[in-house]
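The complex appears here without one of its protein chains, the remainder shown in place.
Chains here go by letter, A and B, matching the order in which they are written, and residues are numbered from 1 within each.
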Amino acid sequence: MRKNSVAALASFAALAAWITACCSGAEPTPDAKPSGGAAAVQQTAAANKHLYIFYYSKEDEMTQTARKSLEAVMAKMGDAAQWVAVQKDDPAEKALAEKLQLQTFPTPLILALAPNGAVTMVGSAVDMPEEKLRSAIAGPCEQKCLKTVQDKKVALLCAYDKNVTAEDPTVKVVSDFQAANAKRVVVIRVDPSDPAEARFLKQLGIDSKSSLTTIMLAPPKVLLGKFNGPVAKTSLVEALKSADSG
Amino acid sequence: MQLRTLVWRELFERKNQLATNFIAILLGVSVIVSVRNITVYSEKAVARELDALGANVLILPKSASLQTYYSADMQTEELPEEYVARLILSDLQGLDNLFPKFSTQVSMGGKKFTLTGILPQDELKAKAAWKGGDVFARPPLCVGDAAPAEPTPTKETQFRRRAIQKLDKAEALVGSEVGAALKLKPGDTLQLEGQTFSVSTLLPETGTVDDSRIFAHLHTVQQLAGKGPVLNAIEVVGCCKEISKGLVQKINTLLPDAKVVTITQIVETQIKTNLMMAQLSWLFLGIIVVVGGASMANYMYANVYERRREIGTLMALGAGSGIVLRIFLLKALLLGLGGGIAGYALGTLLAVLLGPRIAGVAVLPLPWLLLLAVGVAVAISLAASYFPARRAARMDPSTALRET
Partner (left out) sequence: MLKMEAVSKDYVLRGKTIKALDDADLQIERGEFIAVVGPSGSGKSTLLLVLGGMLSPAKGRVLIDGRSLYDLQPEQRASVRKTTIGFVFQTFNLVPYLTALENVEVSLLLAGADERRQKERATVLLERMGLGDRLDHKPAELSVGQQQRVALARMLANDPQVILADEPTGNLDPETAQAVLSFLEEVNKEGRTVIMVTHDPQAAARAKRTLRLKDGKVLADA
């Protein structure tokens, strides 16, 4: 009788352990290939890394080829980014798919997320060139700008060098403008000489040597105004108005 | 007493004959007028459609049958919504505005309506902006076919340009006929198939099937219909009026399982109908000339014969051939004028009443057709009466007056 109880207890314990092991879900391995899209988003955000989501519907030849080339590029990119595969009909990924409206895109798809949640690139995974993948890595300023407009707000990018202080009249104008349009306007300050932002600023036509340039950016991805030198409140107000008539 | 009094009195002397002839001219002219009137408006409608929508391309499921442009998305075949993203992500130029649509039937208050799901432009543009690669750009110059004068165009104006910027998931835009039928105004709530909508806009009358539709967010409508991400059609509005054939082919390559049609193809049927009507009106004109002219000539000959004693008497009184000729031609002129004017009136009435039913366009009177009507009627009248009048003028008064 005692032998049987011990055996029963042991089996029960084993069963319990097995159930617990099953239901707790697999722990992400420290490999460079995490699974679980939502978890990956959280993880990369915390680690300040970009995330490439490989979104696919079925495991056909086209998908596998695309996946392999993504893997190859990711290997080269090292620590700057991670990638995760998300299957279209996976119920666990439903929330993520809905948030990014993935089901409205053709598959296989690659969508790049910045650590702050901004979408930096989206495109067909088939024959995606390496440079397009690489170009999805955005610097902090670009990330902030993209996130702002993707949140349907207006970004006021202030490319001011170190010499521009809080006492500068332009800074005051910008600050007042933001206060007056608090719900809509986000101010982003950047140093034009910062090499990490060089590529983005160059695209906007801001020289690394410039000292005081203010740019207004609006959704979906529009440049409303560019002001070199000191800015008057009226210029900002006018530029903001044009966002409404777009 | 004037010559015209003489003619006028005689005209009403034999009322039956007058009526018969008058009606013949009247009917003939009215047919020509009404056909012409309808044709003009039908042609205008086609031109207007081509003008407003000429750059548009419709993407439909391959098996969809195409009746008219405006109800193209009311067929039941489906397209996957991912086609929109495919278009956005592609490098195709000229796809300035995309309008995906999905329609489902709903009933409210015992009546059936069409609920059409559309995507607001800001969502489409946001998605397009995710593409990456391209930098923040200045707003495009060509923003549809509207004047950029208004600061914030109303939803009605946006709809007219077929470009709704923002649309909440529970928002509804209601077509003019629906609004009238359900007595709705902005701010009201609408219950459709268990879902509550807030009516934000009552759309102006467009004269198209859109007047009997309710518009809401695409994804809300898909959910309500119990469908996944599917569409009935994608309308592509070209920025500029020239639609390159290349674009249609490129879209076909991108979406091989879809049917891509241009406005020209759609209005082809209507153009053919217009052509046929134009030809018909010429045919009618020919028939009227021959039949009407013959009948008129016959009447005039009979009239001359009946009045031979009168003509002889007038000659005895000193009327020369010229005056006799004038009497009969003046009569023909009056008949032509009267018939032309009355024919114009009747023809215009017919066109206004039947135009919408026959050609599907609203028809208004055309004043210049009065000139055509009178011109044709008078010309036929005079031409048909010329020989009888001449016979009267050349009549031998002695035979006319001879007592038997």
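Here, contacts are C-beta pairs under 8 Å (C-beta built on N, C-alpha and C of every residue); 3 or more make two chains touch, one makes a residue touch a chain.
In this text the structure is predicted, and so the values were computed from the model without any measurement.
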| item | value |
| --- | --- |
| For the chain not depicted, the shown chains it touches | B |
| Touching residue (missing chain; options B:V248, B:I323 or B:L354) | B:I323 |
| On subunit B, residues whose C-beta touches the chain left out of the figure | 1-3, 5-6, 9-10, 12-13, 309-310, 312-323, 396-398, 401-403 |
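In this section, only the chains that are shown with their structure count from here on.
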| item | value |
| --- | --- |
| Distance from the mean Cα position of subunit B to that of subunit A, given in whole angstrom | 53 |
| Touching residues (chain side subunit A, partner subunit B) in the complex | 101, 103-107, 111-112, 119-124, 132, 135-136, 145, 149-150, 152, 203-204, 217, 219-224, 241-242, 244-246 |
| Of all residues in subunit B, those that touch subunit A in their complex | 81-86, 89, 122, 125-139, 143, 148, 150-153, 228-229 |
